[in-house]
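For this view, one protein chain was removed and the others were kept in their places.
Per-chain numbering from 1; labels A, B and C assigned in written order.
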Amino acid sequence: MSQKLMIIDTDCGIDDAQAIMLALASSNVKILGITCCFGNTDVDNVCQNVLRVLSVCQRTQIPVFRGAASCLVGATNPFKDHFGTDGLGDVLQDRDSDTWKTQIQKEHAVNSLIRLVSEHPGQVSLVALGPLTNLALAVRLDPSIPQKLKDLYIMGGNMEGKGNLMPCAEFNFCMDPESSYIVLEEYLCPTHIATWEFTCRNKLSWEFFDELIAQDTAAARFMKTITSKCWAFSQEPGRNAKDVLFGSGFVPYDAYAVAACVDGSVITESVECSVRVEIQGELGRGMMALDFLGKLKSHRVFVMKTCNLTKFSSMLMASLQQP
Amino acid sequence: MSQKLMIIDTDCGIDDAQAIMLALASSNVKILGITCCFGNTDVDNVCQNVLRVLSVCQRTQIPVFRGAASCLVGATNPFKDHFGTDGLGDVLQDRDSDTWKTQIQKEHAVNSLIRLVSEHPGQVSLVALGPLTNLALAVRLDPSIPQKLKDLYIMGGNMEGKGNLMPCAEFNFCMDPESSYIVLEEYLCPTHIATWEFTCRNKLSWEFFDELIAQDTAAARFMKTITSKCWAFSQEPGRNAKDVLFGSGFVPYDAYAVAACVDGSVITESVECSVRVEIQGELGRGMMALDFLGKLKSHRVFVMKTCNLTKFSSMLMASLQQP
Amino acid sequence: MSQKLMIIDTDCGIDDAQAIMLALASSNVKILGITCCFGNTDVDNVCQNVLRVLSVCQRTQIPVFRGAASCLVGATNPFKDHFGTDGLGDVLQDRDSDTWKTQIQKEHAVNSLIRLVSEHPGQVSLVALGPLTNLALAVRLDPSIPQKLKDLYIMGGNMEGKGNLMPCAEFNFCMDPESSYIVLEEYLCPTHIATWEFTCRNKLSWEFFDELIAQDTAAARFMKTITSKCWAFSQEPGRNAKDVLFGSGFVPYDAYAVAACVDGSVITESVECSVRVEIQGELGRGMMALDFLGKLKSHRVFVMKTCNLTKFSSMLMASLQQP
Partner (left out) sequence: MSQKLMIIDTDCGIDDAQAIMLALASSNVKILGITCCFGNTDVDNVCQNVLRVLSVCQRTQIPVFRGAASCLVGATNPFKDHFGTDGLGDVLQDRDSDTWKTQIQKEHAVNSLIRLVSEHPGQVSLVALGPLTNLALAVRLDPSIPQKLKDLYIMGGNMEGKGNLMPCAEFNFCMDPESSYIVLEEYLCPTHIATWEFTCRNKLSWEFFDELIAQDTAAARFMKTITSKCWAFSQEPGRNAKDVLFGSGFVPYDAYAVAACVDGSVITESVECSVRVEIQGELGRGMMALDFLGKLKSHRVFVMKTCNLTKFSSMLMASLQQP
C-alpha cells in the first residue's frame, strides 16, 4: 500500500506534540513537512517545540517551516498557559540557544505549503492543529491550493455552542476567527473536523494516561517530563472530578485529528453538514455554526461525533514506543 | 394556600393557546391579565387568538392588552407559518369581524404590565411566551419593574447552539434579539428559561397527543380543530420520523414554561449559569450564550434541563378538561 | 396668525436652557409640554433644570414630563461634564430638595408625547434636543405617531464624519444610536436636522455672547450664572483660539433647531438627502450617514447647511429679554 502524504500545521503545545508523535509512528504516513503557527505559544517557541519532538523521535530530516506570528486581522489574543508559557510545560532547558534557527527552513511556511501541495496535486492530506492563519494566507497567495489537496483534517471549532476560550468559541478558531472563516469557506476539499466538544465527549481515562507515559521509551519519558508540571493535577487524587460540562479525563485534543487522518476507521460516526464561522459579536465571534436548517449554502464538512476509543488508545500507546 | 398571581405575555400561536389553557386550568393561579405581542402572527391576530381561547374556556373576564407590533430595532422578520398565517392553524371563522377590538383593553400592554406589577409588588409571576418586546419596553418606561416581580418564566433561547429560525438562534429570541438581550440583562428577578432544545429533548409522544385532543370537552375539540390542518402530518404514518436533531414527537413548547411556573416540581433539573444574548453577526444574532467559563458577569438564570413528563402530561391532560 | 404647537424633548443642559428660552420668547409658539430625557446629565437633573428654566421665565404652567433614564439598548455612556455634572454649570443651589417631584407630571414622557400629538393630529412640531430615546419608545408604543406630527426638528448627528463624543459621532446620537436609527427610519414626517458640524460652522462670536448675557433681565442673569463656571474660559484672553476643526466661537447648539422651527427663514440653505444612523462598529456606531449615491432608500430629510446669523442673533438676544 502506498504511503499517505501528510503536512502538519501546528501551534505545538503538549497535545500537538502527542499528535505529531502519533503521525511519526504511523508506518503508512510520509510527513512532507511541518508548518508552524502561533497559538499555544509564540511562533518561535512553536518552531523549537516541533524540532524538539522530531529530535526525540530521531526524525530530524523532516523539514520544519516558520509561519504566522499573529492572527490575520486585529490584535492577537494573549497566549493561554494551559501548556505553560513555552507550550511544552515550562520544563525544557536550552530555550536561550539560537541553534534552532539554523534548523528551521528558510522558506516561509505559507510558501512551503503552496509548494509542497503543488508538487503532489491530489495527494496531500493537510492536518491543521492550531489557528488556521497559515492556511488562510496560503489560499490568498494561491487560490488553487484547496482543490489540489486530497483532504483536510482540523482540530478546532465547536458544535454545541460551548467553547473553552470564550463561552461559545473554541481556542484554535477563536485565536483567528477570520482565518477559520476563510478556511471553512474556501477549502472545499473533503474536510473532517474534530471539535472541542467531540474531543471532550470522547475522553480517555487518567489511568490510561498513567500507563501511556509509564512506557520505557524516549518518547514516553519526554511526554512524562513535559506533563509533569502543568498537568501536575493529573497525578493528584482529585483528577477525576474536574470538568463540569463533560466530566473529567485525559483528552489528547489534536491527536484525534491526526488519528482520523491516519486511519479513518477511528471515527465511528460523523455528521455531514454546512458550517460557517461567525466573525462578529462579543459572544459569537470565533464560534463554528452547524446548519441543520439549510439556511447556509456553505461548505459541507464532516463533523466527527464518536471515536473508536480502543483503536485510538492503541494508536496513542504505539505512538510513544519510539524511537 | 394563597393563589399565585400570573401575567402571561404571548404571541398566541397554537402552543401558546395550549399553554394559556394550562394556566387557566390551574386552580392555584390567578391570571391578572394577558399581554399580546407580535410573533407567531401579527399582534392583531394575537389579540383575537387570546380572546378566542378565553372564550372557549369561558374566562372572558380576564383582561387582554394589545402590545408591540414589531421588534425593538430594525425591520421585523416575516412571521413564520408554523401555526398558519393566523397563528391558530388557519381554520377559524369570523376573522373579518371587528368585534374583538371592543373586547381588548384600551390600555397599552406595556402600561398594563407596569401597572399590574406595581399594584402587587413582589407577588407577580410573569410568563413570557413570545418575543420579549413588551418586557423590554416596560423596563425602559419603568426601570423598577424587574425588582417588583416575584419571578420570570421564559420560553425562548437555545442552549446547545442550535436554533429553529436560524442555525444558532431560536424563534422567540431571534424575532427581537435586542429585547431578549435587554430582558436577560435587566430582569434580575429569579428567572427560569425553557429553551428550544430543552423542549425538544423533553418531547411527548404523538400517541399522547392523540389521546389529549380526543377528550370530549370544548377545549379539546378546539385544540383538535386548530391542529387539524397545519399539524396534519401528525395524523400520518410517518409522524414518528421527522426531526433529525432531536427525534420526533409532540413538543408543546410554551406549555413547559407555564407548567414550570404553576408547579416548580415539574422541572427536575436546571442548571444555574450566566447567560447573555448575542445581538451581532449573521449567525450569532439572537443566540443565547451560556457561560460556564465565568467570562460573563451577567445575570445568572435557571436553564431547565429535564422535565417530569408524567406530571407534565397530567397537567396537559387536565388543561383540556375545560370548561 | 395661528400659533405653532410645539413639544420640546430635552436633556436640559445649558444650551437646551437657551433653546427653551428661545421657544418661550416666541409669541407665535405654544408649548404643549416639555419631555425630559437623560443625556447631558441624569434625567432627574434634567427635570429639575427644565422646571428651573420655566420658573426663571415665569412659565411654570407648561407641563413637564419625566422620560427615559437610559439608552434603549446596552449600557449608557457616562454623562459628559461639558455643562457640569448637573447640566447647568454646577452653580445652582437647592439640588437636594425634593419639591421638584411634586411639580413633575405623573404621566410618563412617552405616554404624554403620544397623547399630546394624538390630541392635535397634523399640528404639532416636535423639537428634539437630546438623545432620541423618548421618541423611539413613543413610536414603539404607537406606530402612528410619526404620521400625526406636523414636522420634526432635531439637534444631533453629524454630516462630515466628524464627531464630538467619538471621532465620527455626535453626542446626542451617540448616546443612543439605536434610538437615533429608529427615529430617522420611522419618523417619516418632514424632518430638519441641525448637525454638530452645522452648528459649529455657523458659530457666533464670543463678543456677541458677552452682550447676550449682559442684558438686565432675569433670564440673562440666569444664563450668566450658569455659564460662569463651566464656560469660564469664555471670559479669558485665549477664548478665540480653541477649536482646531472649526475655529473658536459661541455655539448655542440646541438653539439652532428651535430657531429653525420657530422661523424657517433662519435656515438659508439645506440639503435634502437620505440619511441613516450606523449602529455597529467601534468607530461607525452613532454616526449619521448622508447618502448622495442613492444607495439607501431611507428617509429623506433636510440637513441644514447655512444659517442667517443676523436673524438668529436677534432671536437669541430677544430670548433673554424675559420675563
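One rule holds in what follows: a residue touches a chain if its C-beta (ideal position, glycine included) is under 8 Å from a C-beta of that chain, and two chains touch if they have at least 3 such contacts.
These numbers come from a predicted model, not from an experiment.
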Over the full complex, note down every shown chain the hidden chain is touching.
-> A, C
Given the contact definition stated above, which residue among A:14, A:32 or A:72 touches the chain not shown here?
-> A:72
Touch with the omitted chain, as defined above, among A:32, A:50, A:137 or A:316 = A:137
Which of these, A:80, A:108 or A:148, touches the one chain of the complex that we don't see?
-> A:108
It is residues of chain C that touch the chain not shown, namely 158-164, 166-168, 244-245, 276, 278-285, 287, 289-293, 295-296
Against the chain that's been left off, what residues of chain A make contact? List them.
-> 68-70, 72-74, 108, 110-111, 133, 137, 140-143, 178, 181-182, 279-280
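Throughout what follows, only the chains that are shown with their structure count from here on.
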Between the chains shown, work out who touches whom and classify the graph as line, ring, star, complete or other.
-> line
Rounded to the nearest Å, the gap between Cα centres of chain B and chain C is 41
Chain A-chain B separation of Cα centroids, rounded to whole Å = 43
